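Yeah, one chain of the complex is gone here, protein chain that is, but the others are all in their spots.
Labels run A and B following the written order; every chain starts at residue 1.
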Amino acid sequence: MAYIAAASDTWGISGPTFLGYFAVAAVVAAIIAGIARRIIFAGPSDSTRLTLAPQQVAYLNGRENLAVYASLTGLRAAGVLTSGPGGTLQITGPMPAGLTPLDVAIYNAAGRGARVRDLNRDQWVRPALDQLKESVERTGYATTSSQRSIARLWALLPAAVVAVGVVRLLDGSRNDKPVGFLVPLLFFGAILALSALLYSNRSATYATAKALRKLRVDNQHLAPRMSPSYATYGASTAAMGVGLFGAASLYAMDPAFAAEAQIQRNLGTASGGSSDSSGGYSSSCNSTGGSSCSSSSSSCSSGSSCGGGGGGCGG
Amino acid sequence: MTDYGVGIGWRPEIAGFVAGLPGLRFAEVVAESIHDHDDLPPGLAELRARGVAIVPHGVRLSLGGAEPVEPDRVRHLARAAERLAAPLVSEHIAFVRAGGVEAGHLLPIPRSREAVDAIVANVERTQAELSVPIALEPIAAVFDWPDNELDEGDFLTEILDRTGALLLLDVANVYANALNRGDDPAALFDRIPLERIAYVHVAGGAEHDGIYHDTHTDTVPPAVYDLVADLCARHRPPALMLERDGHYPPADDLRAELDAIAKSSGYPAVT
Partner (left out) sequence: MTPPAGDHVTSTGAGPRPGDHVTSPGAGLRAGDHAGQPGGAARSLADRQAELVGTLTSGAPVPEGFDARLVETARVALLRKRAGEVAKAWPALAASHGREWNAAFARWAATRPTQGSLRDGWDLAREVGAGLRSDAAEELAAREALQVYDGEHAPRPRRLPAVRRGDGGVLIQVAGRLRTLRWPSG
């Protein structure tokens, strides 16, 4: 196609040609930023060999707050922790063996009647959390802040393409050129640039994310909808459940404690992807209104054939 | 029926524990916890694939109700049996609702001819939909109806004879009833067709105000294991399972209870 009035094109490039270049440039820039992220955030090469401890899982899934919750869950399952008035903690037994530094710090803070929401500012819990953070960053499980900075730099590439488009838009409209097609393309480019920036803020490396997904599948029995019995599974497994499936797991395992300790129910749930989308509030049968479900109390205790606090049932 | 040995009631709360039992060949799942339009609960399909027989155990059919069983509930039980490829299903000799009101509990029915007629009719309605046998479980009752015409042995035998159903015997119920009525628990074994037992429930209980409650949330008392041994000496059932429904103890305690059942029955340990 020949353009006779080529001289009057903005920057000497015709509109359709620019649109084509712009779209290709935006996509290529986003792909380059994505490849850069893949490389920067790759993590350990063999994800199947990752051995993640419960509090590390919790940190990777819900950062410091979820790590604190995982520790609380372990201590609670060990039977040494209870809730006091106003979201405070109290200890009910001697310090068990085999605690992590974070457990020890939280146990001691509970001994002083600390509130759950103040825990990560506690003078002993704070360094334990830093230590946990350092351990997952050193092993390549978590992204470091310098990795995130570098990824953000690469994310500026699609942003730069969008910036060129914006200048073109301004120049073009100043010259009374039609810019109707450029506006939606700019919008599209802006979304690419923005997501590149957001993805640069991930906390788990790709290898870790893959390992976490596998752990969630392998530990479906710890999902909140199973109301896992932490007495049966033990302290460390209970903590793993909270780490993998979020604070909703603690509500499922120990509702009274979770409610009184004012645990944030949604923490770690949304990022879990496969886990309960309603933050643990949904009933086990919200998807059906059928007869088998509408009256969720079975003839004996919830969903089971019998039992319930010395009720006596005879099933 | 083939011998399955020692089993356990699969409950979501302890699914991970059940999955980790190496020798397990028999489990039971509460039928109402399987929803027709959802996937099977995580872990159940894996157990099935391992060759573990899984029996759906209904708790809300209300077979003993004077009103006909609700067709939807019967269909649900039959569907659960098909999805699990279950060798049989089970339900209770009890009613759980009347006049449209849920009791929230398994309630005893009178041991009268009228009640036998009612439950036989309901069992037959249920059998018509099922492609596998049904086993009926007598319940532990805190109270009795005033107008019992039959004793427990005759009552059970008549229901089983008229329906052709199998028996799910809960030795903890037998123990509870005998204790609360002041009878000898083993005496019932002489009065019922032991060869019709499909499987046995073993569960714990607790005493409140002089009445033994079959709670399924406490440890199994030694006397119940003795009763298991007594029963197996007469006629060993194909499967005996631990039934725990709450206040789940540490895994080691559950394993100890499973081992105790194995020891009392002479079946190999599954732990």
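Couple of notes before you dig in:
Note that contacts are C-beta pairs under 8 Å (C-beta built on N, C-alpha and C of every residue); 3 or more make two chains touch, one makes a residue touch a chain.
The shown structure was predicted, so the numbers you read here are calculated from the model rather than taken from an experiment.
Seen in the complete assembly, the chain not on display touches A, B. Contact with the chain not shown here comes from a single listed residue; of B:3, B:46, B:82 or B:147, that residue is B:147. When the omitted chain is restored, the residue from B:34, B:86 or B:118 that touches it is B:118.
Only one residue in the set B:107, B:120, B:134 or B:254 touches the chain that does not appear here, and it is B:107. By the touch definition given at the top, chain B reaches the unshown chain through residues 65-67, 95, 97-105, 107, 109-110, 112-115, 118, 142-149, 208-209, 211, 213, 246. Interface residues of chain A with the unshown chain, by the touch rule above, are 227, 251, 255-256, 258-260, 262, 264-266, 270, 277-279, 281-283, 286-287, 289, 293-297, 300-302, 307-313.
Note that in this section only the chains that are shown with their structure count from here on.
Residue ranges of chain A in contact with chain B, taken from their complex: 219-223, 225-229, 231-234, 237, 285, 287-288, 290-293, 295, 297-301, 303-315. For chain B in complex with chain A, the residues that touch the partner chain are 9, 11-17, 19, 30, 32-38, 41-43, 57, 59-60, 62, 70, 72-73, 76, 92, 94, 96, 102-106, 108, 137, 139-142, 170, 173, 176, 203, 205-206, 208, 211, 213-218, 243-251, 254.
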